[in-house]
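Take this structure first; my questions come after.
A protein chain is absent from this complex, but the other protein chains hold their places.
The letters A, B and C name the chains in turn, as written, and every chain counts its residues from 1.
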Amino acid sequence: MRVSAKPPSHDIEFRVRYAESDQMGVVYHANYLVWCEMGRTELIRAVTGRSYADLEGQGIGLAVSELTIRYHGAARYDNLVRVRTTMTEVRSRGVSFEYEISNAETGERLATARTTLVSLDEAGKLVVMPPDVRRLLGDASR
Amino acid sequence: MRVSAKPPSHDIEFRVRYAESDQMGVVYHANYLVWCEMGRTELIRAVTGRSYADLEGQGIGLAVSELTIRYHGAARYDNLVRVRTTMTEVRSRGVSFEYEISNAETGERLATARTTLVSLDEAGKLVVMPPDVRRLLGDASR
Amino acid sequence: MRVSAKPPSHDIEFRVRYAESDQMGVVYHANYLVWCEMGRTELIRAVTGRSYADLEGQGIGLAVSELTIRYHGAARYDNLVRVRTTMTEVRSRGVSFEYEISNAETGERLATARTTLVSLDEAGKLVVMPPDVRRLLGDASR
Partner (left out) sequence: MRVSAKPPSHDIEFRVRYAESDQMGVVYHANYLVWCEMGRTELIRAVTGRSYADLEGQGIGLAVSELTIRYHGAARYDNLVRVRTTMTEVRSRGVSFEYEISNAETGERLATARTTLVSLDEAGKLVVMPPDVRRLLGDASR
C-alpha cells in the first residue's frame, strides 16, 4: 500500500442500473449511498488486502452512524459513474470516509458525501476495533 | 393436506413509494416481488396469529425457490395498491402462494404471481418444517 | 416566510419489509431515506390537501439537494416504524424537512434526519416554485 501524508483513496467505476432510476428520469437519491458503500468495500480491499466480508466474519461490523451528502448533478441510467472514496480518519471505535461521485465520461461532479462508521459487535454494542483491523486500516492511512 | 376447498387469503393495501418508480414512469418490475412478500408476511400473521419474524427466530426460514409473475398493467407512484395473497399449498418442506396485485382505487389488475417457498435450516439445508409451524399453516388452509 | 411558531408535522407508521433488512440483521441504512420521502409525501398531502404526484404533474419537481442523517438505533424486519416529518422552512426555490424515525412500539429513537429540497423544472433547472404551490406549503407552515 501507499504511504501517505495523503489519506488512502480508491476509485471504482460502474454503469447505472435501470432499477436505480426514478420517474424524474434520474437516479433516485438514496442509491448514491449504496454506491458509497461499494466504494468503501473496494477501498478496504485495496488498502488492507482483506475483504470487508472477512472482517465481518471475525465478528466485527462497521455500521454507518452519520452521513451527509450533497447533490450537485444527476446520474442517469447507463451513465458510467466513478466513486472516489477516501479514508479520512481511523479511530479506536470507527472510521470515516469521504466520497466524490462523478460522471466518469464527462467528469461532471454529481455528489459529495461523508460517512462516519462505528465498530459494533454482533450484539450491536459499540466496541473497540480488533487491534489487527485497526492496524490494517491505520497503517493504510499513515 | 393439500389445497382446501377454500384456501386462506388476505389483502393488504399501501401506497407506491417514489423510490419504486423508474424512468419509464411506472413501478420497476422487480418491486412487485417485494410486495408479494409483504402479502405473505401479513397472511401468515393473519392465519397463524404469529409473525414470520417469530418463525424465523425458531431457526426456520422459508426461501423462495421458484416464482412466476405476469404483468397486466402498471402501478405508478402514489397509487393505492392491493395485494391479495392466497396460500395454495402446505407441504412438509414448503408452502406455495398466489398473488393478485391490483390498483385498489380503480380495480385494475396489475399483476398475478405464484411463488414456491422451501423450508431451510440456518445452514441453508432443505428441512421438514417444525410440526407446530406446519400445523399452524396447515390448519389455516383446511 | 420562514419557520413558524409551530411548523407543520405529520406522522406515518408502517412495518419494516424483509427486503429492507441486510445481513447484519437490521435495516440497511439507505432505506431510512426512502422512509423520509414517504413522510414528505404524506406531510404534503396532509397540509396542502394535494398529492406530491399532482404537483409533479404540473411540471414542478422537488429534488433532494442535501441530506444529513444520524443513526441512533436499529430498525429490524417487521418492526412497526414511525416517521415524524416536520416542514421546517419554505423558500421561493425549495423546502426543508426534518425527520424523527422511531420504533412505534417501544418508542426507541432510531434516526434523525434533515433534507433540503430544491425546485426543478422538467429540464432539471433550478426554478422558483409556482406561486400556488409556494402558498399552499407556506400557508401550512404559518
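We take it that a contact is a pair of C-beta atoms (placed from the backbone, for glycine too) under 8 Å apart; a residue touches a chain by one contact, two chains touch by 3 or more.
It should be emphasised that the depicted structure is a prediction, and the values quoted were computed from it without experimental measurement.
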Contact partners of the omitted chain among those displayed are A, B, C
Among C:30, C:81 or C:120, which one is in touch with the chain left out? C:30
Residue touching the undisplayed chain, where the options are A:78, A:108 or A:132: A:78
Chain A residues touching the omitted chain (full complex): 14-15, 17-19, 34, 37-38, 41, 51-53, 76-78
Interface with the undisplayed chain - residues on chain C: 18-19, 21-26, 28, 30, 76-77
Touching residues (missing chain, whole complex) on chain B: 23-24, 26, 29-31, 33-34, 37, 56, 61, 63-71, 74, 124
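Note that only the chains that are shown with their structure count from here on.
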Among the other chains, which touch chain A and chain C together? B
Can you tell me which chain lies farthest from chain A, using the average of the Cα atoms as each chain's centre? B
Taking each chain's mean CA coordinate, chain A and chain C are separated, in whole Å, by 25
Using mean CA coordinates as chain centres, what's the gap between chain A and chain B in Å? 34
Whole-Å gap separating chain B and chain C, where each centre is the average of the chain's CA atoms: 29
If you look at chain A, which of its residues touch at least two other chains? 23-24, 26, 30
